[in-house]
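In what follows, a single structure is set out as structure tokens and then discussed.
All protein chains but one are shown in place.
Going by the order they are written in, the chains are A and B; count residues from 1 in each one.
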Amino acid sequence: MTGALLTIITDNWWDIRDLSNLSGAIRDLVSDAGGPGWLVYVVAGLLGAAGIVTFVGVTAIINIWIERRVVGRMQSRLGPNRPGPVGLLQPLADAIKLMQKEVLQPKLADALVFTAAPIAFTVPGIAVLAVVPWGRNMTLASLDAGIVFIFAMSSLAALAVFIGGYGSNNKYALFGSMRVIAMLVTYEIPIVMSLLGIAMFAGTMNLDGIVRFQEDHWLFLIMLQPLAFVIYFMSSSAELNRTPADLAEAESEIAGGYHVEYSGMKFGLYYAAELINCVTVSAIIATLFLGGWWAYKLDEIVPGWMIYIGKVYAVYFLFIWTRGTLPRFRIDQLLAFAWKWMTPMALVNVLMVAAEVLIWEETGWSAGVLLPIYVVLNNALALALIVAWVRVFAPRFERFPDRPRFYSTIDVPSLPAVAPVQPGTQSQ
Amino acid sequence: MIDDAGVVVAFWVIAVSTVVCALMVAAVRNLVHAVLFLALTFVGVAGIYIVLAADFVALVQVLIYAGAVGVLMTFAIMLTPAADRRNSETIFQAPAAVLAGLVLAIVTFVAYDTEWRISGRDAFPATAASLGEAFLKPYVVPFEVVSVLLMTAMIGAIVLTREEGDDV
Partner (left out) sequence: MPIKSEPVEVNIGPQHPSTHGVFRMVARIDGERVTDVKMVVGYLHRSMEKLAEERTYTQNIPFTDRMDYLAAMTGNLGYCLSVEKLAGIDVPERAQYLRTMFSELQRVASHCMATGAFINDCGAWQTPVMYTFRDREKVLDLFEMTCGARITTNYMRIGGVAFDIPDEFLPALDWLVNDDLPARFEELENLIVGNEIILMRSRDVGVVTPEMAINASLSGPMLRSAGIAWDIRKADPYCVYDRMNFEIPVGYNGDSYDRMVIRIEEMKQSLRIIRQCMAELPDGPHKVDVPLALRPPAGEAYSRVESPKGELGFYVVSDGGPAPYRWHVRAPSLINLSVLPQMTIGQSIADAIVTLGSIDINVGEVDR
């Protein structure tokens, strides 16, 4: 009975568990009305794009509130709580304020670059959301090279940050831009390497395919690839400019870095784009490591896209958490960390995955036997490597004790006696 | 596939904007602007690849050319001592225009003269997989040679930028 009921609602457009039904219904409407084939295609694309842009807009607004409330909680204060219920209207107030503010532009700034940069910074983060699967059948563009698309977009975002800092004609901004490039060059490698393991296990770079792999084998890839997750999380927080790696804006050092000269809505765009990029990276992590919309049996009851958004926000919470708790690295320490730890670890991870996939394919043993072994093996390896690195290579400060010594009496040298000066007699 | 109106529209939109961006690269005076237009041109070319259903090549185009090469060129401009970052007047302008026109004419001629064979396929197969197969099976030796070449170039660049008498 329930089964029959489920089949009835599943294929209809009002079923919220699969929003592709809705867009499919509209597509059918267009083609039934005699619209040409390409129009159906365009309508489908526009529908998906509209959905994603709506999500992004709402997310950017909500995330301002979430981030400030959560960090406020961590910092033992309240966070925004005046406008609207529990401060929910605060982002709106911020947006109104930002729009009303004068958009200042330095006289010697490169006007075209200065204006183009915030826009160019916003686009890639949104574009990545087009390739992630939001649910079963809910991918706007199911690209075969989805992972490469992610890399391509993140390198474009770095270019946008760079030209923004360059175009501001400000030394702090230029510092920020230079740091962005140094970090891009450094962190692109661990990011690519860590996601390589995922692609090798799944046998595809299509994000749909990766989710399907996790569904087929009844596990989240974070279990198979814990090391890759750690590396990707750290590197992407460097790419996102969030503490402990927010060197490009480094409030306390270079006073905002690449966006120091921006004001008004241009700054607002930067601000929103940073939040959007953070959600985008969370979405990538949720897709690649946490199973996307699939969650064991849960996705049969709860709509897949809701599970997915829940996972995205869980990862986003991790980002907020690190931001609220950790101090910042110095640039050389951060780059050294990437080159000396993350890149070798990612290489080890890739080698490990290559060996495991080879064994899997050559022996032909069933995944049910091999994958649990791999899970145990890879977790043990990740743990061992991290512990070994901390023990062996982490900076040690043992030359001097951490704690000060204590004196209850001190030597006081006797001072020579000096004749007192009489007022008015002192010569200058 | 190519007769589909949507693809034709997409092709023309992308092609026109790419050509306009390419023209702007030559036309604008500011070198940084030129590089940015170049990056846009690369993105446009990537769009044409996508229209041709070669998505992997398109993405690599964006990743390497628009991202990496764009940054590299901006750096090259910033590290050049000529401080005003502007295209100056040179005597090579007229010859360069003639040369560019010649190249354009030849390419146009070749494009019209060649008898393009339309393959019967509807769409390309998964390009990433087939490219990977191609790189690691029939073309493994050229592929490896190119990697060695790139490695040599990188080491050479490091050696060249070192100051004399450095130990590290």
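The rule is simple: a contact is a pair of C-beta atoms (placed from the backbone, for glycine too) under 8 Å apart; a residue touches a chain by one contact, two chains touch by 3 or more.
All of these numbers come straight from a predicted model, not from anything done at the bench.
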Sole contact to the chain not displayed, among A:G165, A:P244 or A:G268: A:P244
Missing-chain contacts mapped onto chain A: 71, 74-77, 171-172, 175, 243-244, 246-247, 250-255, 323-333, 394-395, 397, 399-412, 420-424
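Keep in mind that, in the parts below, only the chains that are shown with their structure count from here on.
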Computed distance of Cα centres, chain B from chain A, in Å: 29
Touching residues (chain side chain B, partner chain A) in the complex: 4-7, 9, 30, 32-33, 36, 39, 55-56, 59-60, 62-63, 66-68, 70-71, 74-75, 78, 126-129
Residue ranges of chain A touching chain B (in the complex, touch as defined): 36-39, 41-42, 110, 112-113, 116, 143-145, 148-149, 151-153, 155-156, 158-159, 162-163, 166-167, 181, 184, 204-205
